[in-house]
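All protein chains of the complex are present and in place, except for one that has been dropped.
Right after this comes chain A.
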Amino acid sequence: MAAVSGLVRRPLREVTVRDAINQGMDEELERDEKVFLLGEEVAQYDGAYKVSRGLWKKYGDKRIIDTPISEMGFAGIAVGAAMAGLRPICEFMTFNFSMQAIDQVINSAAKTYYMSGGLQSVPIVFRGPNGASAGVAAQHSQCFAAWYGHCPGLKVVSPWNSEDAKGLIKSAIRDNNPVVVLENELMYGVPFEFPPEAQSKDFLIPIGKAKIERQGTHITVVSHSRPVGHCLEAAAVLSKEGVECEVINMRTIRPMDMETIEASVMKTNHLVTVEGGWPQFGVGAEICARIMEGPAFNFLDAPAVRVTGADVPMPYAKILEDNSIPQVKDIIFAIKKTLNI
């Protein structure tokens, strides 16, 4: 009896993505008093999506600041504060609204260390939900991975699960450079097992390193954010048919971890990229271009293929919206086409 009970595993702690981000910010606020959070509804409302729940109660007005609806203004204020030595976390309620402030992100934050010849650093984090949600239509559904990933001087990360979310937000806050953290609203409420190391206050995920979520031999499937989950679902279905997919979670958009992707392609000889954003000039397009330039090209047995959002502004009606983002069936189809099965 005692032997059997010894074999019963205690379930691993489950933490939602929302709580993981919350924990990450809480720990960093506690660790360094220069860190502070500003954005719309982050304080008294506990965050528009409750990501900053409890923080204002714990840290007060000085460290958790509600702003008026003035993206360009408060993003600029955050960048100025970073230039003067503080470590702001600037929340955009969604990255769609960051377009109002994009000049501050690119021209004031990203380029300054370079333009100043290394004199003026900007240790700031811009975070918030990115990409498609559910039924919020075109102006509230855009993915900005390609837009921000385009710019030298920025770092851009895109967490998928809770572990990613916590490790990456902590690394972003500790980074002395401007970091854009592209979260996902539909992932906030999703629970994931939290490995013991993720429960440490010094748990960091390095920026610029991808993770192989599932090993495989027949094809490399590369993705970021919520679609990683869809890729794993597709891989589970295909596994039953004897196709083993290697699923790579990019975690970082810029600087991109091409080494991990190339090593995988050199092993599997096939590549499919999966993203929520639009196809033209997207993340997948960049991966394909770089594959062609590198050692992995000669290992491809078929052209690399992209699965992306549809090339339309996001429609509202459910059937239209569902078909405007990559579904599991679209990923499976693309994989089979690439493998010619």
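Keep in mind that, in the parts below, a contact is a pair of C-beta atoms (placed from the backbone, for glycine too) under 8 Å apart; a residue touches a chain by one contact, two chains touch by 3 or more; residues count from 1.
One rule holds in what follows: contacts and distances are computed from a predicted model.
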Chain not present in the shown complex, as UniProt names it (candidates "Pyruvate dehydrogenase E1 component subunit alpha", "AP-4 complex subunit epsilon", "IBH1-like N-terminal domain-containing protein" or "V-type proton ATPase subunit a"): "Pyruvate dehydrogenase E1 component subunit alpha"
Full-complex contact with the absent chain, from A:72, A:186, A:300 or A:328: A:72
Contact set of chain A toward the excluded chain (per top definition): 36, 62, 65, 67-68, 70, 72-86, 103-104, 107-108, 112-121, 123, 152-153, 155, 175-177, 255, 293
